[in-house]
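Complex shown without one protein chain; remaining protein chains in place.
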């Protein structure tokens, strides 16, 4: 299938992403969710604010998913990233990978999130009690 | 938290398991789902039938989750396994691991499913067009 | 004794009482079972042993009221 790629200001919908990758040949599915947590680097976080270069972000995600397809045969993939203000406990990113066997789903999902975090032009600003700052990895 | 462990004949409820592990300190969540697929070992599968030694299965899962807590600090874990007849596309097992950082969630989730498959007394019978057989790994 | 999966289908029941002399090992109980149900031999030889819900080695000796279960090979694998 064509990968599902969403970069959106709306809350992410895990159920819809799972439904998009479902198929009778799927034996294992791995879902990763990045969730906004209440602290980071010793600061109390109030919320995060995500910004993206959206056209390039989508293109970069497409390249990453294509690489996962080549390496692990991961044919059924959905990636969604939230933009704008995201509250504690909300998902900022969801990746769903469905494959016939579980090992490939784990490998591909991990590869996609690790690579996304380092190469996809999406930035986060931490808004804490002390102020706000763009986070550098 | 005390791990959530369910061994049940009812359809598994991903949303409820995710809700059970949610917490403000969670930054990464990995969900694994084993799904009944339409073929295995060259056979067309009609459905699977799961049997368990339930008291021992629950105890073994508890040991595995405890080991994941020790190794990766995975404090928030839910494991659910379905018994009885499970149709194509339905989940037979769901594991949810939520941790402050994603690496630990991936490692712990993978460890739990891999170990569960080899040490927890739950068996599956494949019912195919050719007949039925208990599967040996 | 409780039976699960393939073992239960061969034996045709979920559980039965096994009366053995004091000091009988799990291995000896296995031999006794094979005598009683010869068709169990191949599957029992590939099974692990559990007593009171824990895996045990075959030289474990049985006590009164022990719950003995042979664990047929698990599906496991890559699915």
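Labels for the chains are A, B and C, by order of writing; each one numbers its residues from 1.
Assume a contact is a pair of C-beta atoms (placed from the backbone, for glycine too) under 8 Å apart; a residue touches a chain by one contact, two chains touch by 3 or more.
Note that the structure is a prediction, hence the values are computed from the model and not measured.
Per the touch definition above, the residue from A:4, A:23, A:40 or A:103 contacting the chain not shown is A:40. Screening A:10, A:51 or A:130 against the full complex identifies A:51 as the residue touching the chain left out.
The chain not shown here touches chain A at positions 34, 37, 40, 51-53, 55-56, 59, 117-125, 134-137.
One rule holds in what follows: only the chains that are shown with their structure count from here on.
At the centre of the protein atoms shown, by the Cα-centroid criterion, sits B.
Work out the mean CA point of chain A and of chain B, and you get 23 Å between them. Separating the centre of chain A from that of chain C, both taken as means of CA atoms, is a distance of 47 Å.
Multi-chain contact residues of chain A (touching two or more other chains): 27-28, 102. Annotation for chain C: residues touching 2 or more other chains are 79.
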